[in-house]
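For reference, the structure is listed below as structure tokens.
One chain of protein is taken out of this complex; the other chains stay put.
Let's turn to chain A:
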Amino acid sequence: MDMNERLKLFWEVGASMVNGTPHARELGIQFVAIGDSQATLALPYSEPLVGDIQTGVVHGGAVTTLLDQACGLAAFTGFDTLGGLATLSLRIDYQRAAKPGQTIIGMAECYKTTKHVAFLRAVAHDGDETDPVATAQATFMSTGPRVSFEDALKARMEKAEKQTQTKTRSSS
């Protein structure tokens, strides 16, 4: 399938997939970018994320959630079909404390997919990619009913066509 069509679809659904996740919204996770087998999200600093009020450092669990979410989105783009996903395993190494006040960026890359399993690595940093806060390794499983990209695109096009038809009818 046309790579541009694929990317267009990812950009269309990427932001809504993050915004449609209640727990991601709760922590303030934002969609930044999506590509073929990769995704980038941001976690702006906020008080509810703090793990120690003495230091103001963001809790490891918030970084875990950012990386899990970024890996999920990258895994979504890595599979040949569209559908549900579940995390199987997540390994995180915390290299250093995130600087209080800084936005944390989570970048994930899906380097291999089989029919049902996606393999990913991810990095969380607070400004300098070469000095990460944490690095991660994850596996995800595809779940539930799945549709091919062609079918998903066709369904979207038909929906868009219907909408324009209704619009032209109502404006004429």
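The definition used in the following text is that a contact is a pair of C-beta atoms (placed from the backbone, for glycine too) under 8 Å apart; a residue touches a chain by one contact, two chains touch by 3 or more; residues count from 1.
Note that in this section contacts and distances are computed from a predicted model.
Trainee: Among "NtaA/DmoA family FMN-dependent monooxygenase", "Acyl-CoA dehydrogenase", "Ketoacyl-ACP synthase III" or "Thioesterase", find the name that the UniProt record gives to the complex chain excluded from display.
Mentor: In UniProt, the chain that is not shown appears as "Thioesterase".
Trainee: Which of A:Q30, A:T87 or A:Q102 touches the chain that is not shown?
Mentor: Checking the options A:Q30, A:T87 or A:Q102, the one contacting the hidden chain is A:T87.
Trainee: Decide which residue listed in A:P44, A:G61 or A:G101 touches the omitted chain of the complex.
Mentor: A:G61
Trainee: Just the residue numbers, please: which parts of chain A touch the chain that's not shown?
Mentor: 20-27, 47-54, 58-62, 64-69, 72, 84, 86-94, 97
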